[in-house]
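Only one protein chain is missing; all other protein chains are in place.
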Amino acid sequence: MTKPPLRIALIGSGFMGRAHAMAFAAAARTFDLPVEPVLEVLADRDEETAAKAAASLGFARSTGDWRAAVNDPAIGLVAITTPNILHAPIALAAIAAGKPVYCEKPLAATLAEAEAMTLAAEAARLPTAVGFTYLYNPMIGLAREIIADGEIGEVTAFRGIHAEDFMASPDAPFNWRCEAAQAGGALADIGSHIIALARHLVGEVRAVSGQLHTAHPVRRDASGAPREVPIDDQADALVRFENGARGTLSASWIATGRKMGLGFEVSGTRGSIVFTQERFNELQLYRGGTRGREGFTTIMAGLEHGDYGAFCPASGHQIGYNDLKTIEAKAAIEAALGLPNAAKDFREALNVERVAESIRTSSREGRWVEV
Amino acid sequence: MTKPPLRIALIGSGFMGRAHAMAFAAAARTFDLPVEPVLEVLADRDEETAAKAAASLGFARSTGDWRAAVNDPAIGLVAITTPNILHAPIALAAIAAGKPVYCEKPLAATLAEAEAMTLAAEAARLPTAVGFTYLYNPMIGLAREIIADGEIGEVTAFRGIHAEDFMASPDAPFNWRCEAAQAGGALADIGSHIIALARHLVGEVRAVSGQLHTAHPVRRDASGAPREVPIDDQADALVRFENGARGTLSASWIATGRKMGLGFEVSGTRGSIVFTQERFNELQLYRGGTRGREGFTTIMAGLEHGDYGAFCPASGHQIGYNDLKTIEAKAAIEAALGLPNAAKDFREALNVERVAESIRTSSREGRWVEV
Amino acid sequence: MTKPPLRIALIGSGFMGRAHAMAFAAAARTFDLPVEPVLEVLADRDEETAAKAAASLGFARSTGDWRAAVNDPAIGLVAITTPNILHAPIALAAIAAGKPVYCEKPLAATLAEAEAMTLAAEAARLPTAVGFTYLYNPMIGLAREIIADGEIGEVTAFRGIHAEDFMASPDAPFNWRCEAAQAGGALADIGSHIIALARHLVGEVRAVSGQLHTAHPVRRDASGAPREVPIDDQADALVRFENGARGTLSASWIATGRKMGLGFEVSGTRGSIVFTQERFNELQLYRGGTRGREGFTTIMAGLEHGDYGAFCPASGHQIGYNDLKTIEAKAAIEAALGLPNAAKDFREALNVERVAESIRTSSREGRWVEV
Partner (left out) sequence: MTKPPLRIALIGSGFMGRAHAMAFAAAARTFDLPVEPVLEVLADRDEETAAKAAASLGFARSTGDWRAAVNDPAIGLVAITTPNILHAPIALAAIAAGKPVYCEKPLAATLAEAEAMTLAAEAARLPTAVGFTYLYNPMIGLAREIIADGEIGEVTAFRGIHAEDFMASPDAPFNWRCEAAQAGGALADIGSHIIALARHLVGEVRAVSGQLHTAHPVRRDASGAPREVPIDDQADALVRFENGARGTLSASWIATGRKMGLGFEVSGTRGSIVFTQERFNELQLYRGGTRGREGFTTIMAGLEHGDYGAFCPASGHQIGYNDLKTIEAKAAIEAALGLPNAAKDFREALNVERVAESIRTSSREGRWVEV
């Protein structure tokens, strides 16, 4: 009954690194995986940081040299949770070493890097996975199934937004998220989630008209010095999907009061779905029905919905953010093993970034852009 | 204690005509007006229809000739609730006769007509009012006050929509709302409400990028014959406001499940407001506050809010659609009397239509358009 | 086409008097009644008050002597909106004069009076109506229909409350609502609504165990003098219905934050209904359904629901408190004319008060009481 190990190298040990470590452990106990995920080596910027994190997170070994970890023959999966600018070099090295890669979003700091990573992985026929955590929600799975099965008819519109407020105050400091070279800006940082969701549910985006906006064009950095902000605080776009549906996509980190305002309404010829991540164990479904009894039905996450039952003994108990991460880790493991899986790969992450880049281009040039 | 009469001519006796008649009567009982509104004459397409409607709605006289009603020297206010194509000729005649005019929205079937009506009224220095019913909601008044007073800081975004579903089915028949010459289409028919609301709360719209879409390009008319649909089922637009705020405006009459989905979220640097007409006695307000106690507060319409107390003995009782119409009728009467009033006039209706027209132009030409 | 008049005498001209006057007028315009309700005479405590109110509310005549109004041969319906202690003498005089009576709730200041009024009306075979406004809501009608049709199976539980907060502060002054002789107390004043609702939906209450509580046993009156409060600030009761269902009924006027918290959840073997008057154009219905798609459906008031369509052109527009009053006035008029009607009569009001009285007895004696 002993399962073969899948030894994991984790590069990066910030909050997201810890989330990965816990998700691997939880996935092993939650799901009946064909392997035992082993937290083998943790790499961070120096030996000491890595050693400390390894002890705290339960890794067997640690290193200050990510190249060593990536090239370690024992390793079966490389997980990357570093700052965005390091995603490309680490992923490319891992691919060169023949390792499956599980990378946090955004895939890279630039579109060119994302493209290089995708092509390298595909050329090497290596499986990849990207941390679009919210897509692994069983209720999003339910939404996708409802749409795919035609329960709401043909999709005519998708209107979505990812709104948070951590930069709403003009006094919020200039930080790495404000740097263009770090894949900064509301559209890149959080807008990628709503783009990914739109693609996941409705399909390819064909064209966009975008409007980016820097509401607070100067912010002070940690030293108190004023810095020009080169990226967007909010972005809105009109979209046309390949299948004819239309809609809007918005991203904002200055939407005062919104903490996790990732939401959408998708309308079809026979029904509609409404969702917000702020109540992610619910889905609102409208499908007509008996005259005088129609309305939006609040479906509560339950045993009938995807992986929910792996976490909770009965409907209504609710899963949390880390459980979404656990489902994501399972998908990454299954991908690494070449099994059927629900992971979003580098290609999909690249497609998402292409939509974002098209929105940026459209905004800059004041015209519609084909993706 | 007898008040002087304000004799009203109502042209049109459909549902909206009845709503006007009831609103005038209710306004007289609800508010302490300086005049007694008198339902003097009702005009409709023929004598018989008019006579029947007059009896049912409580008008003293009736006529099949609207020109007679409009030119009647006793009349102090002309209310127009006819089909859209008749708005311009009736209003122009009323203005020529020196009468204040209270007209249903949209102001006219074409922008040119709306312009002519506005200029005529202004040249004649005659007061006018337009039926943007939802703007008279005390909770919208509260939103406006909160924004104007700077309670949510500087406005950074307004994202709004008016979504209904009465044309969602491909089987919904071709009717007058599908005719371009009748000011048809989702944007003109219901989109005008969200444009008016955006202007009411945030101010002038400077530029737009629009996308109109006819999801069901062929519908059958009453005779069963297929007809090409020349107008939009849904419209979305990016907008830039004069004051720097950005956002989106959408309109759809194919948003399955939505019956009165007129809603918005307006974000400011210090707070936010969320509203939906489907619960129009409520307003959601976020304003920060004590650490760990922040959140959106659901304010329920009450005695502190505008004209609410004229209708209900205590908070929480709720006003209805016809009460909004009653507040609107009061505004129209006050306007007609030359008193300070909250009525939206022809000029404002024209401004709303200009934004709609700019969205249409933008969509047709695939470019941003300055309003 | 002229309809025969139904001449109305209104006794009392406070807020509720005005509501009646407006409701009669609105009912005439909203519904196709077989008579024309005429606001004939308004009676109040003195000639001057009455004359002023008559002018403001549109009554033809006025009087300071309610006996004159009640005995006026022209009068076809007597409406009573006076303080509670006057209900009995006026109603009994009206009945003696052979008039149908439409009385505000509570029916009387004491159970004995309510009984006398009911027996008098029944002996005289005169129709009566009582102002249980919330029962006339089309969505309550829908709930009743759903239950009666067995859509939620057999009812197993009804848990309801009427919660408001106008007496929540210890500083809220002692007023007539605090007097036992005036039918004061939370249970009598607002609890009657939830009792009436429970009976309307589930049927006869057989037994109760009650607990009344005076949270603020001393309040200051208008003069600043401390007064002992002889009535309840809140009341809770266990109930057994005739049909076997169980539940709880609560009333509170110290439920801080609640403005119109009249709500309930009724559970059946196959479904459930949830309602709150704070969103009275909605009803939540659970009926099972497709696996993985079950949930509470928010039904929005629309054209399919009772009298809604008489007020609004389309679903989702929402009716208001005064529209409920208008439906109630229609029922009172239909009752007065001997037509089929939905009015709650004196007998039903007496039944409601008997339940309330049983709860008071139970609380006083610390035991279950059969109603």
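All chains are identified by letter, namely A, B and C, in their written order; residue positions are counted from 1 within each chain.
The criterion applied here is as follows: contacts are C-beta pairs under 8 Å (C-beta built on N, C-alpha and C of every residue); 3 or more make two chains touch, one makes a residue touch a chain.
Given the structure is predicted, the values throughout are model-derived calculations rather than measurements.
Considering the full assembly, C:R240 is the residue among C:H20, C:R240, C:K344 or C:R360 that touches the omitted chain. Among A:R279, A:R293, A:R347 or A:R367, only A:R279 touches the chain left out of the display. Taking the complete complex into account, C:S250 is the one of C:S250, C:N281 or C:S315 that touches the chain left out.
Interface residues of chain A facing the missing partner chain: 1, 15-16, 18-19, 21-22, 25-26, 28-30, 32, 52, 55-58, 164, 166, 258-261, 277-280, 300, 302, 311-323.
Residues of chain C that touch the chain left out of view are 152-153, 156-157, 159, 161, 163, 168-170, 209-211, 213, 215, 233-234, 236-238, 240, 244, 246-248, 250, 252, 254-258, 265, 267-272, 286, 288, 294-296, 366-368. Summarising the interface, chain B meets the missing chain with residues 142, 285, 287, 289, 291-300, 302, 304-305.
Here is the rule we go by: only the chains that are shown with their structure count from here on.
The centroid of the Cα atoms in chain A and the matching centroid in chain B are 42 Å apart. Taking each chain's centre as the average of its CA atoms, chain B and chain C sit 35 Å apart.
Each of residues 258 in chain B touches at least two other chains.
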